[in-house]
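Of the protein chains in this complex, all but one are displayed in their positions.
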Amino acid sequence: MKTSIARKVSMALSALFLMVFLLQHFAINITSVFSSEIFNDLSHFMGTNFAIQYIMQPILIFGVVFHFVMGFILEIKNKQSRNIKYVKNNGGANSSWMSRNMIVSGFLILTFMGLHFYDFWIPELKTKFIEGDWTGMIEGEKGLRYFAELQHKFVSPIRVGIYCVAFVFLSLHLLHGFSSAFQSVGANNKYTRALSKFGVAYAILIPLGFIVIALFHHFNHC
Amino acid sequence: MSVLDSKIPEGPIKEKWTNHKNNINVVNPANKRLIDVIVVGTGLAGGSAAASLAEMGYSVKAFAYQDSPRRAHSIAAQGGVNASKNYQNDGDSNYRLFYDTVKGGDYRSREANVYRLAEVSGNIIDQCVAQGVPFAREYGGMLDNRSFGGVLVSRTFYAKGQTGQQLLLGAYSAMNRQIGKGKIQMFNRHEMLDIVKIDGKARGIIARNLVTGEIERHSAHAVVIASGGYGNVFFLSTNAMGSNVTAAWKIHKKGAYFANPCYTQIHPTCIPRSGDHQSKLTLMSESLRNDGRIWVPKNIDDVKEIREGKLSPTSITEENRDYYLERRYPAFGNLVPRDVASRAAKERCDAGFGVNGTGEAVYLDFKSAIQRYGKEKALVIGNHNPTDAEILEYGEEVIEAKYGNLFQMYEKIVDQNPYKTPMMIYPAVHYTMGGVWVDYNLMTSIPGCYAAGEANFSDHGANRLGASALMQGLADGYFVLPYTIGDYLANEIRTGTIPTDSPEFDAAEKDVTDTLNKLISIKGTKSVDYFHKELGRVMWNNVGMARNEAGLREALKTIREIREDFWKEVRVPGTVEGINTELEKAGRVADFLELGELFALDALTRNESCGGHFREESVEVDGEQKGEAKRDDVNYKYVAAWEWTGDAGKAKLHKEELEFNNIELKQRSYK
Partner (left out) sequence: MSGTKDMNLTLKIWRQKDQKSSGKMVDYKVNGISPDSSFLEMMDVLNEGLISKGEEPVEFDHDCREGICGMCSLYINGEAHGPDRAVTTCQLHMRKFKDGETITIEPWRAKAFPVLKDLKVDRSSFDRIQQAGGFISVNTSGNTQDANATPISKDNADKAMDAATCIGCGACVATCKNASAMLFVGAKVAQYSLLPQGQVERKDRVLNMVKQMDLEGFGNCTNTGACEVECPKGISLENIAIMNREYLKASLTKEE
């Protein structure tokens, strides 16, 4: 972690890991649109499986924390590399807004994650670790609670709005981040150039999918 | 007996260099690190010399006025570097390269030096490849060659159109390795302003730190001047803005003879001046003449309309075009040597047929080539009935593949599309064959002071062949100087470190400081550039492509007047402290103003036409060659080495007679 390239490779590797996670997250969530049962079963599995809870989840937390801490460290170091700013800088002439503002999109996503954790992760921890309820059942009723909780969260139009905006920024972050991660680990060849088209699709479709899920539940509930 | 001892070794020409290397003194490795060598200039010659000397163990101090050794003007050479490798099996050999070089130089160079150059040329390529220079290769992985400058073999190695850059970066990387090891101390943004002599020997230099303005003393057991050519005496040239004669001129004024200053190469295919604002000229590779046809309109009325923008050159019909090179030189046509093509362009423009606003441009037209290549390609791809538009399209494709980068560069500068309308070209000063006189060991007439690369006069005679400048710079720096300098330094092992507090250093530093202070204190009314442009105008008009006695006498007088005016009227803003580009320029122009006079004097004295030097008095008076250059081997088969006597116009001439034992002297003919 001492050299610039080591830092950027670590940034890329954590990003690649998070992108895989995101895909998995999306795959489970999208089932909620088609079938509450499948969604509930999958959620229950993820929420109670030992390996997921005690191995994957800490790795994920580490990945997220590492990615944004390193992001901020790099940003600070990079700012220091130009101690006097240009009076006039026309960054738009040679690079995309996304690539120049990863810290902005990243910071907004991080803020959103605060809300997201408040909405789902903290109640989950509370239920399982403080109240000790690992059944996944709705209190006093039959059936798993996950789908109901999900629908409940998307009642508020303000929250749905925030989710949608956050996913737009996630898309912008990914539009640069996807191919950037490959470049950082040294993969820039005919395969990655083909992959970059997939990256654009990924960066647009996954966040769009999340938006669809949020809107679907918002409107179906009302 | 002349005072000049060229120290050419005895023996047959093929054995001279080997025998010489075997017999000269060498310094033992333990002693080398006690010996300091100063190298001024870090182009191909200086950079390669500094790196090689440091590899051998000497303590080297290298100086460059640029911010990095990598920026020396060797970097701008496009075409390639010659070597007699005979990879193409076309009969090339050391002798053939030697022969071509001596003949191309119009029999005004030293046989022994040129043979040695040819002998080490192959080593240059080996060395550069080992350094990682990415020369162009064929599909089989072997090095590619092209033919260059009208010679009969393909011996030119190249790296795209950036051969000079790649070779320089090779030398720079070798230097970097030694700088990293502390064997070379690099002084960037430093300019040598005088040499220090103690007991007649070169013992150090005075340099100005161009950032702080401090005057520094540096001592050494030998000083190598590799500061390049002096084409900027013409103000406009293809040289870099900072290229200057100062280092060479300072040693001249301390006793080094200056040889053949009038030998200048004027390159025919440069982009013409667009107006008075122009600061420099850009060269385009002469390979363009392989396919371009050079012409001006036949009728002066057409010329006028073109200049006024009323007429486009493409609308002038064939019968109204004057393809003057094809007309005058039917055998060689557009491929006559550089000097002949340049003079012919000047002749047409002087007669009023120049085709741009300044009246100094001729057309280089690719229309015929595009048509020819287009038809060829149509056949190749099986289109037996191509339309005119298709022929044009195919032809332009072929031309683009061959010259695309040059055409693009032209379009960036001139803002015209050379595929559609003929290019405009005009000759420009490009290279100076003259320079500091050196003996076979590359030592100047100051003991312990050496000159290498374009800064010396040694190998090109009166005219340099294409792709030979890179060869000579690297030969001097990698393979000649590192050996020959040992012969002198072997006697210096007991000298010890040379102190810089001697009266000689005091005096030299005082001279430098006084001159700088004087330049600042004149506070006149005219800028440095004003004088430089005035000098350039006189040089170009009177001492340029064609010279005559009256013009040269006038130049001698005018240059002296400009110089006197300079020392009364120049305005140098700022102070001697810190960065002051105008002060740097003023010092350089002051030296150009002295060199210019010696240049004109040399041209006046040499009443013959040879190579790049054309005297209107010395032409063939009748026969087929009527009006063409006439060399005078009876009276002028010598190197003119000028000794400073305190006044550039009164320099003393020493003649080094040239002997030709291995080549028969012939007049050039291109009819």
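Letters A and B mark the chains as written, and numbering starts fresh at 1 in each.
Rule of thumb we're sticking to: contacts are C-beta pairs under 8 Å (C-beta built on N, C-alpha and C of every residue); 3 or more make two chains touch, one makes a residue touch a chain.
The shown structure was predicted, so the numbers you read here are calculated from the model rather than taken from an experiment.
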Residue touching the undisplayed chain, where the options are B:Gly91, B:Gly140 or B:Gly646: B:Gly140
Candidate in contact with the missing chain, chosen from A:Ser14, A:Ser32 or A:Ser180: A:Ser180
Contact partner of the left-out chain, one of B:Ser6, B:Gln165 or B:Gln265: B:Gln165
Full-complex contact with the absent chain, from B:Val120, B:Ile316 or B:Ile391: B:Val120
Contact residue for the chain not shown (choose from B:Asn31, B:Asn290 or B:Ser527): B:Ser527
Interface residues of subunit B (partner: the chain not displayed): 48, 51-52, 55, 66-73, 75-76, 85, 87, 120, 123, 125-132, 134-143, 159-160, 162, 165-166, 169, 172-174, 176-177, 179-180, 186, 188, 211, 238, 240-242, 274-275, 277-280, 282-283, 309, 356-357, 412-416, 478-479, 482, 527, 529, 571, 573-574, 578-579, 581-582
Subunit A residues touching the omitted chain (full complex): 3-9, 74, 77-78, 80-91, 93-96, 99-100, 102, 176, 179-180, 183-189
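The definition used in the following text is that only the chains that are shown with their structure count from here on.
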Centre distance in Å when subunit A and subunit B are each reduced to the mean of their C-alpha atoms: 63
